[in-house]
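Yeah, one chain of the complex is gone here, protein chain that is, but the others are all in their spots.
Up next is subunit A:
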Amino acid sequence: MDIELVDPIMIAIPVFVILVIAELIYARTTGKASFEPKDSAASLVMGLGNTVSGVVLGFIAAAWFLLIARFGVLNIGYVWWAWILCFVADDFIYYWSHRWAHTVRWFWADHVVHHSSQHYNLTTALRQPWFSVFTLKFMWLGSILILIGFPPGMVAFVGGLNLIYQFWIHTEAIGKMPRWFEAVMNTPSHHRVHHATNPRYLDRNYAGVFIVWDKMFGTFEEERADEACRYGIVRNLGTYNPLVISLHEWWGIAKDVAGSKSPKDALGYIFAPPGWSPDGSRLTSKKIKALWAERQAAGADDTGANNAEEPAPVPAE
């Protein structure tokens, strides 16, 4: 038996709007956050377009989930403990999905949209892709929980809660949360690191709700007081045009594939990490980090100290 569940994101939208207004006022009065009208407009239009495309995608996803629900190994109903288990399991899957969104160019082409702002405020949370349907991620990632036996409605609901949680962490207005909270949960501080392009911070903190996944799988990085985050992407766009924001990486893949010299190269351009090229002339995140670490080590040798390994974390509030 399935039950009727509301879409939590639709209920949360008015709260999102109120919080954006509050952060705008906070930015104006304290100078501790920044908003730029063109950037805000681009992010909000991207968010609206994502909602529209989500309606289309929603029908496909719902049909798919209902189709595969009959093949669930277990028959887990709407019991109280299943909600908790489903929420945690969904966040675990989110971690891996998000990690691959940064390390497989096909998925990055979709996710890059969210990282394309050089600002970090609550509107950035709403800057979401229009063409997620290209990736078909939901077909296999969203299916796992349903194939285990969680009801499709429950899976969709906890997925919505996960996204709602991630809204408030897109802000510079909050420094650090209490230590116990920072240890377990994803926070504005952890997620600022995720949005930063500093080599030290690049491709770190993939968590959705629980930061423990990053700590478990070696992708955690603490925000440091002595290294401010530089937001955006390695090659910033310099445009606020939503269509360019949406399609630039897909277009880049198409051009690279069209110009590739072999099927192997073409596959590399599609599925290798962003920045991969057959001759190694471009820089992947891994290469950027290695190059940076090399320089840090060389600098440390010159000065006789190695500051790179001594974190200076932002003090807890």
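Quick notes on this one:
Methods note: contacts are C-beta pairs under 8 Å (C-beta built on N, C-alpha and C of every residue); 3 or more make two chains touch, one makes a residue touch a chain; residues count from 1.
Rule of thumb we're sticking to: contacts and distances are computed from a predicted model.
Note on the omitted subunit: UniProt lists it as "Photosynthetic complex assembly protein", one of the names in "Energy-coupling factor transport system ATP-binding protein", "Protocatechuate 3,4-dioxygenase subunit alpha", "Photosynthetic complex assembly protein" or "Carbohydrate ABC transporter membrane protein 2, CUT1 family".
When the full complex is taken into account, the listed residue touching the unshown chain is A:237, out of A:68, A:104 or A:237.
By the touch definition given at the top, subunit A reaches the unshown chain through residues 17, 20-21, 24-25, 27-28, 31, 33-41, 44-45, 48, 51-52, 118-119, 123, 197-199, 230, 232, 234-240, 244, 248, 255, 283, 288, 291-292, 295.
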